[in-house]
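The other protein chains are all here in position, but one chain of the complex has been omitted.
Chain IDs A and B follow the sequence of writing; residue 1 opens each chain.
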Amino acid sequence: MIPAAFDYAAPKTVDEALRLIRKHPKAKVMAGGQSLLSLMKLRLATPPLIVDLGRIKRLAYIKETKAGIAIGAMTRHAEIAASPIVRKRLTALAQAADAIGDLQVRNLGTIGGSLAHADPASDYPAAFLALDGVAVVRGARPRKIAATACFTGLFTTSLKPGELITEIQFPVPPAGTRSAYVKMKHPASGFAIVGAAAAVRVGRDGRAQDVRLAFTGAGPHAFRAGAVEGMLRGKTLDEATVRTAMEHAGDGVDLLEDLAADAAYRAQLVRVYGTRAVLTALVV
Amino acid sequence: MAVTRLFGSSIKRREDPRLITGEARFLDDIRLPGLLHAAVLRSPHAHARIRNVDTRKAAKAPGVVGVFTGQDFADLNPLPCAWQAGGVQNNLNTPRALEIDRVTFTGAGVAVVVAESRYAAEDALGLIQVDYEVLPTVVDAEAAVRPGAPQLHPNAPNNICMDWSCGDRDGTEAALRGADVVIRQRLVNQRLIPNPIDMRGAVATYNPASQEFTVWMTSQAPHVMRLLMTAFVFGIPETKLRVISPEIGGAFGTKIYLYPEYCLVAALARKLGRPVKWMEDRKENYVATTHGRDHVTDLEVGATRDGTITALKVKTYANLGGILSTIAPGIPTTLYGRMLSGCYRIPHIHCQVLGVYTNTGMVDAYRGAGRPEATYVVERAVDLVARQLKMDPVDVRRKNFIPPEAFPYDPVGILAGLTYDSGDYDKALNRALEIVDYREFRRQQQEARAQGRYLGIGLSTYVELCGAAPSAWIGLPGQGWGAGLWESANVRVHLTGKVVVTSGSQSHGQGHETTLAQLVADELGVPIDDVIVQHSDTLGTPFGYGSYASRSAAVGAVAVHMSVQKIKEKARRLAAHLLEASEADIVYEDGRAHVKGTPDRAKTIQELALAASVGYTLPKGMEPFFDETSYYDPPNCTFPFGTHVCVVEVAPDTGQVRILRYVAVDDVGRVINPLIVDGQVHGGIAQGVAQALWEGAVYDGNGQLLTGTMSEYTVPKAEFFPRFEVDRTITPSPVNPLGVKGAGETGTIASTPAVVSAVMDALAPFGIRHLDMPLTPRRVWHAIAEQRGEPR
Partner (left out) sequence: MKVTITTNGVRATHDVEPRLLLVHYLRDVLGLTGTHIGCDTTSCGACTVHLNGLAVKSCTLLTPQADGSEILTVEGLAKNGALHPIQEAFWEEHGLQCGFCTPGMMMTALQIIAQHPRPTDDQIRHGLEGNLCRCTGYQHIVNAVQAAARKMAGQASGGR
């Protein structure tokens, strides 16, 4: 399997990259290439130009600021999974990063590439949503896309032509917030048949002050389970309560159907993994 | 025979240095000056007429040397079918180098591009325009034989290739009528995609002056490939083709066969006057390399109330795919139906098999080949009897075992004249139960159930057939095999005392270069480093039928052993001459021929080899040189057996199955290299477990393979398995002088039913007695939810 021929550019700056993709609307941006190259080898993607962001060294970093944690778009999964800051403050994100593909893929794949690719079964989006992330975007005008506004359909995001994700930001979670990501892996591809990320904050009274819960792999794109969050807020998060609320986790979602899971089974996995995510977050 | 140092010892493999350093040469590693690269255009339709193929644009693409269609190779015959179902009409349809007017499965080759590079060849594939008339499809074997189904081949009405049976139909039906209980169950043995990590390929050169081909190909049977290509496809003398199997990265049956592409590259090399390579990619491997299994079986088993099985009746639809692979009809007949007695004394057995064409990829032998399917049927039957009668499955097995004193055992004639050679089934069962602590497990299982945890234990007590086979039995008069099945070996001791062994067997991971050298070094009494084993090249090795069906030890190694015995005998005669002693007084041991009772009056094998090589002083009538060839045609197959036990936990909320323990006690007869046999057993278990839990090819109604890449079809990973607990009993085979039985397939054959049995045991509290494989979380959860009456 050989990709079709293409032109190749490896800009050294974001500005240069933006100029290239503006000039060549059919160009494909490559970050780590771990999804794109497989598609190209199968000739499911035949872009005339590859704009490789791999030489923009300034896009790979993990920084803790007062406002939160900022992760450069070209930061590799393995770096995110191993980062002490991310593991401590954004546990669900570190766990999602560690659950992607395999060791080799995690050494090359990037968070910006993964979010922009928006595979409905990829791991990051659930954590990105549950941790209230924001994608910093450069294009005609710099702008920010909140996680909840990012994913719009199968392999589609609200990124516009000519735009690039340059950074992912997360607010510093309020003290006491804990998070977790759990998934059922597809046995062959390793993608999430269903993945669930939860971020919970429990008050001194033992009641949940905040619950954010998001799923990936379940529907055409990752989503927050607003109904469940509302039901759990203010409650003591024992297993029965969480389980009961989770009956509504898939409300309004057009659940995916494939060989690994039909809609009924996915609905069950949403209940089970949603419950596990919340309960795991409590003990992280 | 003498029990010596190397036989039975786990020495390091001699193949490994080249493999761990990257120096081994697999097919794709072959580089020749002027090498061209071929890429095959494959039909995207599962059933279509080819109206026209327009190659003009592709021919003009950069780097392209030529573009060809089926018409360009119309002078080549279709590939032969070398194993027909014995004793019945076989409606044969086999592939051509490229199909000319019709395709019957997605992936059939319709055109080829030859270019200066693989990159250029693949680029040009997209420029070929094929005008297809798409025809209706059928992918399910049972549906294919129903009236009104799309017809694939004019010579196969109702898509039936063959209707074969064995056993006693009337007796079996009468016994079923008289049984206390009769259990009926439909069993689906799903289609598997073998997935050796190295794919298929071929490189061909042609010398116009001598009109000789040399073809490197990924083959488990190079001599057979030469025979089939020359005598059947090309119509040229066998001597005009040399076949070489380079290093082969796994095969599992898929590389036994003659494939269209191997003929194609040879024809291209002749046409273009330059060497041509074709190397399969994984996407092609999924559609164009053979698949395995794919049976739908209706089982009826009768028993008395005390658990004695009285009759087994089996009807199987065997899906053979859109066109026949080389030995496809033999697998679901001889290797399946004839093994349906398992390790049990079953007085009445009948089996009918319909071999059916459907619009799917070719199906042929895959590791175990027929025997896994048979073992699955028998072991499920025994478990179903136990469940129905509320008996312990161990007790039902014991009650029906063929006892040790009954060997050689004839399973009521269904083996068509062969008998099980030797066995002690209870011994292996007891050892396995002891390792797993069966009673203690049953106690823990009860405890766990009280806590809402679902543990299960499953057994598979199996017997299988190895070392195929007596030629007179398996050949055309009996089982339909198109030739013989003996094996050959040549052993030479050179002037320097170094030993060269050439074998007609072929090694693709089994370690023949080590195990055959172990045998020879022991028997001749020479250092193993003085022995070299050569195979896989038709130039310089004696004709052999190749490696499959776990036959290299039980047949191939015996031929080596026989040649060594001949050399020892000649060495004794020469020693008697040189030592001026009577031949009867010469003993050969530990590499020396000496006068009985006078160990100092001796000649070493090295001295004798030198004497034999130079030929200065030979006994009257003795030819110079130690060079002996043997052809071994065994009087019987060998029948390894054993017990595998699997312990699982099923999570009822997700349907996930976790393997907690896996215990295997195999009896493969005497063992040449225990470490190598352990490796064979481990690998076999992994493949068999994977069938039970994860693997399965899925076609849609249009004949499109939905599991067409490694991201969709589950090849199991390291983390899916626990550490296997492997042990052995040793019951030497009386069939051959080495006492070996064969170890290549036991793991695959035994493990699948053990896992299914364990999961069904875990699901027993839900009232579930059988689910078809693979037991994916989705399938298990649905079954539980259905039994619980939960909304789904």
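Here, a contact is a pair of C-beta atoms (placed from the backbone, for glycine too) under 8 Å apart; a residue touches a chain by one contact, two chains touch by 3 or more.
Bear in mind that the values here come from a model prediction, so they are computed numbers and not experimental data.
Engineer: May I ask which residue of B:Gly86, B:Gly655 or B:Gly679 touches the chain that does not appear here?
Structural biologist: Counting the whole complex, the residue in contact with the absent chain is B:Gly679.
Engineer: Consider the whole complex, including the chain that is not shown, and state which of A:Ala4, A:Leu20, A:Ala45 or A:Ile85 touches that chain.
Structural biologist: Of all options in A:Ala4, A:Leu20, A:Ala45 or A:Ile85, contact with the hidden chain holds for A:Ala4.
Engineer: For a quick check of understanding: of B:Gly250, B:Pro347 or B:Pro734, which residue touches the chain that isn't displayed?
Structural biologist: Here the residue in touch with the unshown chain is B:Gly250.
Engineer: With the missing chain put back, one of B:Val53, B:Leu76, B:Ala108 or B:Met199 would touch it. Which one?
Structural biologist: B:Met199
Engineer: Of the residues in chain B, which ones touch the absent chain?
Structural biologist: These residues touch the chain not displayed: 10, 12-13, 15-17, 19-26, 28-29, 31, 119, 194-199, 247-252, 281-283, 508-511, 675-676, 678-687, 709-711, 715, 717-719, 721, 723-724, 747.
Engineer: Which residues does chain A use to touch the chain missing from this display?
Structural biologist: On the chain A side, contact with the omitted chain comes from 1-8, 10, 33-34, 37-38, 41-42, 50, 52, 54, 78, 101-105, 107-108, 188-190.
Note that in this section only the chains that are shown with their structure count from here on.
Engineer: Measuring centre to centre with CA averages, how many angstrom lie between chain A and chain B?
Structural biologist: 44
Engineer: For the complex, give me every residue of chain A touching chain B.
Structural biologist: Its residues touching chain B are 1-2, 4-5, 42-43, 184, 186-189, 191, 259-262, 264-265, 268-269, 272.
Engineer: Help me check something: in the complex, which residues belonging to chain B touch chain A?
Structural biologist: Of all residues in chain B, those touching chain A are 118-119, 122-123, 126, 281-283, 653-656, 694, 698, 706-707, 709-717, 720, 776-778, 781-782, 785, 792.
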